[in-house]
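Okay, structure first, notes after.
All protein chains of the complex are present and in place, except for one that has been dropped.
Going in written order, the chains are labelled A and B, and every chain counts its residues from 1.
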Amino acid sequence: MSSADLLAVEGIHTYYGRAHILADITLHVRRGEVVVLLGRNGAGKSTTMKTIMGLLRPAAGRIVFGGQDITGWAPYAIARAGLGYVPEDRRVFTDLTVMENLEVGRQPPRADAPQWTPERLFKIFPNLGEMRNRPGGRMSGGEQQMLTIARTLMGNPRAILLDEPSEGLAPVIVDQMADTILALKREGLTVILSEQNLHFATRVSDRAYIIEKGRIRYYGTMAELAANEAVRAQYLSV
Amino acid sequence: MTVLEVTHLSKAFGGLQAVADVSFTLAAGELLALIGPNGAGKSTCFNLLNGQLKPDSGTVRFEGRDITGLKPRQIWRLGIGRTFQITATFASMTVRENVQMALLSYHRQLAQFWRPASTFHREEADKLLAQVGMLDQADRACGVLAYGDLKRVELAVALANAPRLLLMDEPTAGMAPKERVELMALTREVVRQRNIAVLFTEHDMDVVFGHADRIIVLNRGRLIAQGRPEDVRADPRVQEIYLGAGGYA
Partner (left out) sequence: MDFVVAQFLTGLASASSLFLVASGLSIIFGVSRIVNFAHGSFYMLGAYLGWTFVTNLPYGHLGFWGGVLAATVAVGLIGVAIEIVLLRRIYAAPELFQLLATFGVVLVVQDLTLAIWGPQDLLGPRAPGLRGAVEILGQRFPRYELLLIVVGPVVLGLLWLLFHRTRWGTLVRAATQDREMVGALGVDQKLLFTSVFFLGACLAGLGGALQLPREPVTLAMDLSIIADAFVVVVVGGMGSIAGAYLAALLIAELQAFMLVAPPFTVLGIEIVLSKMTLIPSFIVMAVVLIVRPYGLLGRPMAHARAVTGMIEPVVRPAPRELKLVGLATLAVLLLAPLAAGDYGLIVLTEIVIFVLFAASLHFIMGPGGMVSFGHAAYFGLGAYGAALAVKHFAAPMSVALILAPLAAGLGGVLFGWFVVRLSGVYLAMLTLAFAQIVWSIAFQWVEVTGGDNGILGVWPAEWASNAYAFYYLALVLCVAGALLLRRIIYAPLGYALRAGRDSPLRAEAIGIPVARIQWAAFTCAALFAGLAGGLFAFSKGSVFPTYVSIPRSVDALMMVLLGGVQTISGPIVGAIVYAGLHEQLSRLTDYWRLILGLAIIVLVLAFPQGIAGAAQRWWYRGKGEVA
């Protein structure tokens, strides 16, 4: 792994029961980059995210984050090492208010990562600031999506995993989401996201990995991918 | 011929007016898309039609008959099929058994307790599976299917009662672009063959503008626009609250 890598995933294999979901996945993410995992439903994007986060244990391979081998760590320990996770199905705590949701995510500040307070987050997510005491269950899908991201940022992470942030959102909200991710990038945050929406991914990402049937089939910069019609047709069926 | 007629439908939860005074009609052979931002009341509207929720006021008529407030299974018996946003199949059964289950119910044979279920309506089930292109996977467990294939199974199940109206909640959610086109093409074909009316909700604008005959737009529970795709696309209000500047307008 190169010393510039913040996250390095090296040859991981993951199983669900007996089903071999991920085969030999290798990814390298540099500090400050936005990297997208592209692939269709069931290709293994979410499984990759969950494996990196320690929610699933890889059968083989190594995951290194910030120079530490985090393979096999418990999710909470990985989160405390500075890796945030935003799941695809939002999972806000519906009984808790916006402020309480943020409180659950709060972790001590970290020297080498952007530092967040609720007030700072409300500048990026103005909607949330207007509904501080509203329970998560009474927010719209788009607002919930913003809250899950804000909640993860309260842990002052060095990098975040964003699993399909545009899924199920109206086109206007998808636009806002893209602006948000670009704003976070400007703050110096490293972002690894998974997407099916190529249009959205192209707008926010620097580089892409294409995953299909649990294997990495292609990787390159967004510009290279844009120029490679064959790859797009084969794996992204566009 | 008008298959579905919705008039002044309303539903509130607590203080929130989820669906307010919504009226529209749907004709046989027509594909009608229901779109709108998150929380606009699409799901509520859908659940009022399929019987999961009872409206506070307003009526739903199917082929002239008032079906307001009937239970989901009564509505199904009248000839309304349905697919779910998150596929709902019987995970402990094979693909064929899933279809057989619907056929057993359709033929009112659920109380049979002696003959093995797998021997009922095999051919009819296989015919439906062939129609959606799933016959070669008939013996696989539903729990291990690829997502796109599950959606096809759902369609076969929904066709088991020979419906005249299909309600499809986000039929292509979570599918790759090419699969979406294929599924909608398949739906289109089935609709034409059987002259079925289809109401579907959808977030993918390519699917909506590519396949719907007509579109209705909800916002905060109210119907704010309806008409042919090109008219809806050009509607400035729809652009403002839903489509945005992202290339669809």
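Convention: a residue touches a chain if its C-beta (ideal position, glycine included) is under 8 Å from a C-beta of that chain, and two chains touch if they have at least 3 such contacts.
What you are looking at is a predicted structure, and each value in this text was computed from that prediction instead of being measured.
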{"item": "Option touching the unshown chain, where B:T44, B:T68, B:T89 or B:N219 are the choices", "value": "B:T89"}
{"item": "Residue among A:D24, A:D69 or A:E103 touching the omitted chain", "value": "A:E103"}
{"item": "Interface with the undisplayed chain - residues on chain A", "value": "17-18, 53, 55, 74-77, 79-80, 85, 87, 91, 93-96, 100-101, 103-107, 151-152, 155"}
{"item": "In chain B, positions touching the absent partner", "value": "50, 71-73, 76-77, 82, 84, 88-94, 97, 100-102, 104-106, 109-118, 120, 140-141, 143-144, 157, 160-161"}
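Simple rule for what comes next: only the chains that are shown with their structure count from here on.
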{"item": "For the chain A and chain B complex, residues of the former touching the latter", "value": "19, 40-42, 140-142, 167-175, 196, 199, 236-238"}
{"item": "Complex interface listing, chain B residues touching chain A", "value": "36-39, 144, 146-148, 170, 173-179, 203, 205, 241-248"}
